[in-house]
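Left out: one protein chain. Kept in place: all the others.
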Amino acid sequence: MLKANIIPLFVIIPLLSAFLISLLGKYLKRQFIYVFSNISCFLLLYFSFYGLNMLRSCGSNIFVYKIGGWAPPFGICLVFDGLAGFMLVIVNLIAFIVNIYSLNYIEKYTDKPKFFTLVFLMLTGMNGLIVTGDLFNLYIFLEVASLSSYALVAFGTDSEDLEASFKYAIMGSLASIFVFLGIAILYGFTSTLNMADMAMIIAEKTGSRIIPFVSVLFIVGFGTKAALMPVHAWLPDAHPAAPASISAMLSGVLIKTLGIYALARILFNVIGISSAISSILVFLGALSLSVAVLLAFAQTDLKRLLAYSSISQVGYIILGIGLATPLGILGALFHLFNHSAIKSLLFLNAGAIDYAAGTRDLREMSGLKEKMPVTANTSLAASLSVAGIPPFAGFFSKLIIIFACIEKGYIGYAFIAVIGSILTLATFMKMQKLAFFGKLNEKYNYLKEVPLAMKLSMVVLAVICVCGGLLLLPRWNFFLSDAANVLLEGSHYAVKVFEAVK
Amino acid sequence: MSTYLLCLVLFCIGLYGLLRKRNLVKIIVGLAIMGYSVNLFFVLLGYRLHGRAPIDAPDQVIENMVDPLPQAVVLTSIVIGLGVMALLISLAIRIYEKHGTLDITKIRKLKG
Partner (left out) sequence: MENNKSGMTLFVKTSSRLVAVLGLIFGMHIILHGHLAPGGGFAGGVIIALSFVLLILAFGKDAALSKLSLKLASNLENVGALLFLIIGLLGFSGGAFFLNVLVKGSPFRLFSAGTIPLNNVVIGLKVGVGLFVIFLTLVILEKSKKEQ
């Protein structure tokens, strides 16, 4: 059982950092806070890789940690399996890189200790949500992450920030109420809150009408957190309003952890996915990927364009997960990984332009490539990757999702996915042309490239965008296939959890 | 059964307030009512007929007690609701500072 001892660290480290920074931040120098926050982010990243490696080397593909020594189903347990490891690596990688970027970027905001406290609380919520094996703790961590993200969106305290945050908080709380109602009904049905125990009881009681109802509640709740199309209205306001490094985390990992991961974990591993629910997910995915990209094309605000594009890419992921075939889930998880890196990078680029030139309006900027070569080139790599140009990672993940559609016989959806990809290419060509190519606007002659820490983090993310396709090679393949297998084995998850506890 | 229906009525009142009212504070109140209706529903799920409070004392026979787990869970959910309310109210105060009004149709700057 000793090997499972690292699992609670994913919650302890960010929580401890958050309160220590909040307590001591007022009395210490700025540099100390930066160093401290980077060290704890690095530790989290290290432990996620370490856990994943341990999972490979030790043969059993699941670790279960009993909090306070109380065994499930009565105690609270933390579960670390292939999917949790996959998500933890993504979340902590993006958090680490964004933290490095924040070193320079956050200069213009006052009250840096509060900023880092909120970031670490958000990280606590996301990490906790990923490792928890208990439905009610999932709700608590969901709310911890959401609450700190509401506050971070309003961090600039301009009137637009406040309004966006208010809208986001109202819709997010409504989504949480739906999730909580779903959990309440499930508790009434199964008399347990442990996810593994619940999965076993639901597998025995078949043919109930409660399960489809609860599935729809969860799709509404988590779908709002993931900004699926009919309930997306908060995202295009909230993500641009936040500071750029926070936008990168919100778009890169928060909507995926709170929305897609939680939905997939519950639908596949706990209550089981039926063909009707699967077709609802596929439809919603196709709807958001096609409509949101059209809206993205019409935007002139750089960050709003990126936010709409996020809705569209989340549509791809939901489409792949909704197919519920091995190929579809593999493609969806691969696209999740790629999109985290791509969209974080694009938001960091937008932040760099804002930092240097002080504008977000695409019509005002022109020819910035001349003055900001690193930003322009990394942004070009991310744009090509998200649009699906062959050697880049985004191409492979979209190709797998389209193949999965054809394999299942959904030719129409495959066609929509292709059209969506072409429109994404058009959107990002427009963005690149307006922002970086063409003649330099004369008022930007004074511009300089952004400081070293910001450049470094953008280059690292660009390398991930370009080389992400290597994950499909047989040597690295386990990273994706282990995660996909967890979802594919369905309620067998429960058996594995109880075996690991013994 | 009728108690569950009352929860539904309460939920719908909250939803009405959330969707129909234009004052920011009234929207927040609507959200709070919705949250509490779900909390009430969860507590009622744990009730059994003529059940007693689940408190253990030295000379007490443990029988026919209501389910204590929903109560613990709902207490936590109320704490979370408190945090959300505090944040929303402070946002509303700041918005009032900037615009001088709480009417949501007059402060809308962001589109779609």
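For this structure, a couple of remarks:
As written, the chain order gives the labels A and B, with residue 1 at the start of each chain.
Assume contacts are C-beta pairs under 8 Å (C-beta built on N, C-alpha and C of every residue); 3 or more make two chains touch, one makes a residue touch a chain.
As the structure is a computational prediction, the values presented were derived from the model and not from experiment.
Counting over the whole complex, chain A has residues 8, 12, 15-16, 19-20, 22-23, 26, 65-69 touching the chain that is not drawn. Touching the omitted chain from chain B are residues 53, 55-58, 75, 79, 82, 86, 89-90, 93-94, 96-97.
The rule is short, and it goes like this: only the chains that are shown with their structure count from here on.
For the pair chain A and chain B, the distance between mean C-alpha positions equals 28 Å. Only residues 18, 24, 27, 31, 34-35, 38, 41-42, 45, 69-70, 73, 76-77, 80, 83-84, 87-88, 91-92, 94-95, 98-99, 107-110, 112 of chain B touch chain A when the two sit together in their complex.
Across the interface of their complex, chain B is touched by residues 136, 139-140, 143, 147, 150-151, 154, 157, 159-160, 162-167, 169-170, 173-174, 177, 180-181, 184, 187-188, 193, 233, 236-237, 295 of chain A.
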